[in-house]
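Our next item is chain A:
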Amino acid sequence: MKRRSFLIGSAATGIGLMAAPAILRAQSAPLRIGTYGGYFQDSFDAHIFPDFTAETGIEVESIGQPTGEAWLVQLQQAARAGQAPADVSMMAQVARIRGQSAGLWAELDPEAVPNRANLPDHFVHAYDDGRFYGTGAVSWYITLVTNTDVYPEAPTSWQALWDPANRDRIGLLALASNSFLLEITATTYFGGTDILADEEGVMQVLEKLSEVRDNVRLWYRDEGQFQQALETGEIPMGQYYHDVTGLAAADGQPVRSTFPEEGAVLDSGSWVVSSASDAIDRAQIFINYMARPEVQAKLARFVGTAPTVARELTDLTDEEFNAVASDRTPILPYYDLYVERSDWVNQQWSEMITG
Partner candidate 1 sequence: MSGETVHAAPASSVSEKAVPGWFGLVPAITLAVLFLIPFAIMLSVSVAHRVPGGFFEPGFEWTSYERLLSPFFGRILYTSVAISAGAAAICIALAFPFTIFLAGMRHRVQTLVLVALLAVLSLSEVIIGFSISTLLSRTAGIGNLFAAIGLIDGPRSYTPGLFALMTGLCYLVFPYAVLVLYPPVSRLDPELRDAARMMGAGPLRTFFTVTVPLMRAPVLGASILVFVFTLGAFLLPQVLGRPNHWTLSVHITDQAIFQSNLPFAAAMAIVLLLVALLLVGLTLLLGRESGGRR
Partner candidate 2 sequence: MTALSLRGMSKRFGSLAAVDDVSIEIPAGCFVCLLGPSGCGKTTLLRLIAGLEEPSAGSLHAGGREITTLAPNRRDFGMVFQSLALFPHLDVADNIAYPLAIRGHGRRARMERVETLLELVQLPGLGARRIHQLSGGQRQRVAIARGLAIDPKVFLLDEPLSALDANLREHMQVELRQLQQRLGVTTLVVTHDQKEALTMADLVIVMNEGKVQQAGAPMKIYRNPANAFVAGFIGQSNLLPCTLGSDGSVDLAGTRLALDPQDRVKTKPGPAMLSIRPEDLRPDPQGPITARVAFIRDLGESVQIALDFGETRLQAVFAPRERPDVAIGDALRLAPAPGGIVVLAPPEAPAS
């Protein structure tokens, strides 16, 4: 930033000096780890972080982070100011790839993360020039969820979203890049996500998707907005996360998660470290720890996420595995669309949902 110097001049230096104590962060501060807030964060706090601290002696400060995109922007802006709101973050793939193209993630030492060998290649992340910067953390499914009081019978297909009988009853995610409704529509009505390869195809899919508008009561940006409404039956159907729905159902809430016949969306989060972090060594220890098969199995049991390591490496029983995943072919997000054509897709998407 060259403009900075002449725009701000000496006044800012004065202010900067006043702010100095904030910069002198103690080295012994705990490792700050961001996970999605709510149930997710609670589960990590209860089952994962204490064991990690017990084993490594590294204190953890758990940070509840918002939806991937918002968190990415925060990390980006903070990094430009030399700040890191969290050392390690769990980023969804679209946000991870965007951060990669912005060079936001700190380079890690592959030798310090030997457990990366447990992960399939697509969960070992590196810059184009081969510098390693992150690993797959957890996988999750976005499924069709319903309130069991309102829908005694579980729906079987994503087509339920288009059913005129569900007018004004559905809650969907409001961003193209985390709802993956384009992929769902493409798979349900256009035989797969290949149609999303060009803009013309995307427009066709959007056209079809726009038919759900009258059924949608809530386009939600953050989970809590929808979960409460789903539990009370206020908005009895929608797309949501399989893991959180499972935890809520286990809590006795009248909700269920269904893997539709077209497949559920399989998305994942990865551990990355902000380039502004000064705790890279400890972050590497944590990332390595999280790539252990037994930790992945524990995540599946307590958090309800699907493991990112191969299933064979874990000791999960069939029953345990099926509770967090499905053998049906999943719908895989068309990530390139949201990275290469993000502004365009975002604009078309906004125009579609605002009608």
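Criterion applied: all candidates are chains of the complex that A comes from, given by their letters.
In this section, a residue touches a chain if its C-beta (ideal position, glycine included) is under 8 Å from a C-beta of that chain, and two chains touch if they have at least 3 such contacts; residues count from 1.
Since we're looking at a predicted model, the values are computed, not measured.
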item: Given options 1 or 2, the chain of this complex that touches chain A; value: 1
item: Residues of chain A defined as touching candidate 1 within the complex; value: 2-3, 7-8, 11, 67, 69-70, 72-73, 76, 80, 97-98, 101-102, 174-175, 217-219, 221, 225, 229, 232-234, 339-340, 342-343, 346-347, 350-351, 353-355
